[in-house]
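The structure that follows is given in the form of structure tokens.
Missing here is one protein chain; the remaining ones are kept as they sit in the complex.
Chain naming follows the written order as A, B and C, and within any one chain the residues start at number 1.
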Amino acid sequence: MENLIALLIAAPLLGAAVLLVGGRRLDAVGHWIGTLLSTASFVIGAVLFVGLLGRSADDRTLIQHLYTWIPVESFQADVTFRLDQLSMTFVLLITGVGSLIHLYSVGYMEHDERRRRFFGYLNLFLAAMLLLVLADNYLLLYVGWEGVGLASYLLIGFWQHKPSAATAAKKAFLVNRVGDMGLSIAIMLMFTTFGSFAFGPVFGHVGGTSEGRLTAIGLMLLLAACGKSAQVPLQSWLGDAMEGPTPVSALIHAATMVTAGVYLIVRSSAIFNAAPDAQLVVTVVGGVTLLFGAIVGCAKDDIKKALAGSTMSQIGYMVLAAGLGPIGYVFAIMHLVTHGFFKAGLFLGAGSVMHGMNDEVDMRRYGGLRKYMPITFITFGLGYLAIIGFPGLSGFFSKDKIIEAAFAKGGTEGWILGGAALVGAALTAFYMTRVMLMTFFGEERWRTGSGAAADGHDGHGEPHPHESPGIMTIPMMVLAVGSVFAGFFFNLGDRFLHWLEPVTGHSEGHSPVSALTVTGATMVCLVVGVAVAWAQYGRKPVPAAAPRGSLLTRAARRDLLQDDFNHVVLVRGGEHLTRSLVYVDHTLVDGVVNGTAASFGGLSGRLRRLQNGFARSYAVSMFGGAALLVAATLLMRAV
Amino acid sequence: MNAAAVHSLWTTAADPIAKIDAPKIEYGQLSPILIVVGAALVGVLVEAFVPRKARYHAQLFVSAVALAAAFAAVIALAADGYGTTKAHIAAMGAVAVDGPALFLQGTILLAGLVGLFTFAERRLDPEAHGNRVDSFAAQAASVPGSDSEKAAVKAGFTTTEVFPLLLFAVGGMLVFPAANDLLTLFVALEVFSLPLYLLCAVARRKRLLSQEAAVKYFLLGAFASAFTLFGIALLYGYAGSVSYATIAQVVDGNVPNVDPALADTMGNDALLLIGAAMVVMGLLFKVGAVPFHMWTPDVYQGAPTPVTGFMAAATKVAAFGALLRLLYVVLPGMRWDWRPVMWAVAILTMLGGAIVAITQTDIKRLLAYSSIAHAGFILAGVIATSKNGVSSVLFYLAAYSFVTIGAFAVVTLVRDAGGEATHLSKWAGLGRRSPLVAAVFAVFLLAFAGIPLTSGFAGKFAVFKAAAQGGAAPLVVIGVISSAIAAFFYIRVIVLMFFSEPRPEGPTVAVPSPLTTTAIAFGVVVTVVLGVAPQYFLDLANQASVFVR
Amino acid sequence: MNPVNYLYLAALLFTIGATGVLIRRNAIVVFMCIELMLNACNLAFVVFSRMHGNLDGQIIAFFTMVVAAAEVVVGLAIIVSLFRSRHSASVDDASLMKL
């Protein structure tokens, strides 16, 4: 049965190869091939899942060794896959959501002449992502890790003719590379520490190594996670990544790839458990990010960017949970899955809205769309309720558990983290409600008459909002269903907990406050958030032009000035550095050499003048030479 | 002529003349010299009695045969073991017949033969009044641009005297490295110098330059030989004899019976040191070592190019031969005195030649400076004062001389209205016009630069190796540096020929007769063979590297 | 009289000759100075020959004279041809080739 694992990856990989190499002759059917193969991968996943369920809880780990990859003395990297409950979960999420989004894209990208290539890239992404979660050693994981980075680069920059897209793609890749540095250093540390970087040996030897080493490894892994999962301080790329086609944002930048960081941390639980300092840093990063993202989300008028901010914040929750250790791992993954559902749904909804609005993204030019695109409205609405944690829906269960766990961490940091999580919940409620209201309620600001869109944006004139075709709405519905029931289903008898426990381990924390209180507090926050949002955007009409807003708002609109910082310090500084180095290379390094040559030339010119053509001066030099010769010879005898 | 002979002559004056026993001369072993000198005399007779029309061919024939025969004789002697086992001193101590002598004589003879071909080339210049013309003045005595010159040209005169002159020069050169007493050394020096002075003066084009070159060469040469002579006098005064063997004994201080006078002068090292220094200086002048090099560029530039080629090659061989013999046979006893001095000279010569060459604009002057630099490299080998040193120098000389002749032969081909176009700027883009000639010249330049797989590299390696083994590592490093500098200007010429656009009014490349072609081809062959498979010749030089005492 | 003094004389003559070569412009005179140097050598040879009581030095002196004569022949030929083409025997005028 383990032999099936490779097929999981092979199917989409094959798709990518065929679609990208195949050329124009496949344009007609390309998208179907892509969808077919990703679905195939999903089916295989399902089969394997059933198979796993058939086994006892403690031997649900399948290993498939393909071949030895890089053997150099003690450095042995194999291509080996590990399928256990954790990776199984991801496989299903990736292939499932992935297939849905393939389907969606068939409609969404209909009018793009490069659709075939788009599907090729999507398949490439699936393959890489599956490799990431199935790898049995960190080096192989690294391959997937960079592979998804490549896919995301290609997809963000899919509309390459737009300079903004190309730039965003480059930025994403670069920021990720910084993270990757962390991962590669972590791997090297593992190799020097354990003499291996395969999961088994590494986790096996954790006991016998100094905590310092482990902390270092942990922090490096965290750096990697920050890059991939857009956590502070490496979060800046996610907002720009929204330049990519919306399905991409849904799949890669909401549901799957950005959660790879969480996977990495949970997968490395053994290391983190033994390195409390590293864990603390993880929780801090998570806490900061969940607030940061939320604040940014509150200020953005671009619907996708608002959602991006939310994604950031939600992943913040997961990282926070993952940082809490055994009490949090399971819930981190659980939130990850539910988030995968509802955030994908929300993005697809957003895409559908844009589809109907001439690719308009500014929510201030939306409004009152619910009657024009009812299905979108409903699915989006359900996703909305899920994310804000409306009781009974997925978000409610997963997020609630995380907040509990945060308090359960105990001590001051427990309170701080828990508090942060609560505030985050409130903010989530606020910005999501804001999005909801601005998009589907209120007056129809897109009507040219209303002067809102007076400055005829991208020349389309007045848009004619309409519902998207079935091929797009169906996936949205499916996801909506997921976002409604997933949480409840998982939580029923702690199914999910029991499922994952063998891999991640679990321990009940002793919360200073009872679970009920936490839930209550969460509800309060939720209500507050919704109320404020309603007060601001529901009651009074939304101004078509963004008001100046408070200092915080303005900062938030610019990602809390983080980009400005990057621009000034890194970009500008870098340019100056390189420019000055080019100068140095030319004048100094090269100059020295040319200088020596020149000096020889000068010397030659000066010596040359001695050859003045007068026989007598030659005679003088001879005479002098003779004298010197004699003198020298005598001198030699003297000394 | 050694002292004993003269003495007997003097003391037994009263006895009947019949008692005089003729000095013993091994004609067989001296045959190379005798052949060449004899042929030279024949050449003079030819000038005197053969009608003008026939002279050129007659002279060419005589010289070629003579040189070839002499070379054959050298080979025969060497094969007969005179280079190694039967090496000894002939002509009553006047001339040594040993390995170095034979090797160098062979080299000189070949160089002379190849040089002869370039002398005899008559296709490069357009025919004047239906007469083929070579590189030499129609009538050296006539004033440049005068009517008499025009008349001479019209009459189709040619200076066929160059052939006997060449032979005389070769004859002197043959004796020079073999000379085994200071008198013979001096006479040989003059015998090959004087014809060269004359040869410098008889260029057909640019006669003023030619004459100027001759005057400079002559005056400075005579000046130098005066020093040499005085040095000889002092050495004679020190040792009471001019025979190498005797002087060496005295220097080493192991003389069988010391008469008071000798004891007196032996005590006075100043005589020895000054004398040695002055003799050596004369030789350094001939090899063109700094600071006695200044004649080289001017003479090389002014002299007729074939003469330059021959001179550059053969003179160096002969002079270095003599220098080696002097330093290894006569003065090994005072090695510790002359080695440091020679160090200084070698360093000056290597660097000086290389550096000044960088800014040269005339190809002949460029080659002149390069020859100075090479003299420096060879000196490094001389300093080694070991068997290896000798063999490496012998090898280097053989390798170098043919490259030089070849290079100058190529220079004679590149011509414009004013004769040879020696200014570098005119060589621009030669590689486009006539790739073959440019390629050949490039090969020679690379050999000069000592790029591997050329004879230049093998020679340089041999010399530096010997020097390093002789404990002169710093000299090697400096040599390496200066050859890097030297590489720069050789490459400049290559760049010029291949990578710069040809000038519209650029020079044409004359199609030479088989004579020059042979010379050039020979140069190329030697360059490649000695570069790729030098083993045989290294062995030869190695066997030939023992001086007879 | 101590023969060494003759040596001093020879050295003196040699130096005078050399100096002449360095300071005189006229090629002929320069050449004569060289001849002077050669003769200085001859003197030295003879003196040494006397000191050592063998004849080599004197023989060499004769050789030297012959050589000197030969030099005269060649030298004068060259100098005269130079003079005829330039109407000047100054060695300094003959400086077309330099640098």
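Quick note on the criterion: contacts are C-beta pairs under 8 Å (C-beta built on N, C-alpha and C of every residue); 3 or more make two chains touch, one makes a residue touch a chain.
What we mean here is this: contacts and distances are computed from a predicted model.
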item: Listed names "NADH-quinone oxidoreductase subunit M", "phosphoenolpyruvate--glycerone phosphotransferase", "ABC transporter permease" or "Sarcosine oxidase subunit gamma", matching UniProt entry of the absent chain; value: "NADH-quinone oxidoreductase subunit M"
item: Shown chains touched by the chain that is not drawn here; value: A, B
item: Of A:Asp59, A:Glu462, A:Asp494 or A:Asp585, the residue in touch with the unshown chain; value: A:Asp585
item: Residue of B:Ile481, B:Val511 or B:Val525 touching the missing chain in the full complex; value: B:Ile481
item: Residue of B:Ala407, B:Ala462 or B:Ile520 in touch with the missing chain, whole complex considered; value: B:Ala462
item: Chain A, residues in touch with the chain not shown (by the definition above); value: 20, 67-75, 139, 142-143, 145-147, 150, 153, 157, 160-161, 163, 165-167, 169-170, 173-174, 177-178, 180-181, 184-185, 187-189, 191-196, 205, 208-210, 213, 574, 577-579, 581-582, 585, 589-590, 593, 597
item: Interface with the unshown chain - residue positions in chain B; value: 391, 432-436, 446, 451-453, 457-458, 461-462, 464-465, 468-469, 473, 476-477, 480-481, 483-484, 487-488, 491-492, 495, 498-501, 533-535, 538-539, 542
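The rule we apply is simple: only the chains that are shown with their structure count from here on.
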item: Pairwise touch network: line, ring, star, complete, or other; value: complete
item: Chain pair with the most C-beta contacts; value: B-C
item: Separation of chain B from chain C, taking each centre as the mean of its C-alpha atoms, in whole Å; value: 24
item: Chain A and chain C: spacing of chain centres that average the CA atoms, whole Å; value: 97
item: Inter-chain centre distance, chain A versus chain B - centres from mean C-alpha coordinates, in Å; value: 81
item: Residue numbers of chain A (touch at least two other chains); value: 608, 611, 613, 615, 619
item: Chain B residues counted as touching two or more neighbouring chains; value: 215-216, 219, 223, 227, 297-298
item: Complex interface listing, chain B residues touching chain C; value: 1-3, 6-7, 9-10, 140-141, 143-144, 183, 186-187, 190, 194, 197-198, 201, 207-209, 211-216, 218-219, 222-223, 226-227, 229-230, 232-234, 236-237, 240-242, 259, 261-262, 264-265, 297-298, 301-302
item: Residue ranges of chain C in contact with chain B within the complex; value: 7, 10, 14, 17-18, 21, 27, 30-31, 34, 37-38, 40-41, 44-45, 47-48, 51-57, 59-60, 63-64, 67, 70-71, 74-75, 77-79, 81-82, 84-86, 91, 94-98
item: Contact set on chain A toward chain B in their complex; value: 597, 600-601, 603-605, 607-608, 610-611, 613, 615, 617-619, 621-622, 624-626, 628-630, 632-634, 636-637
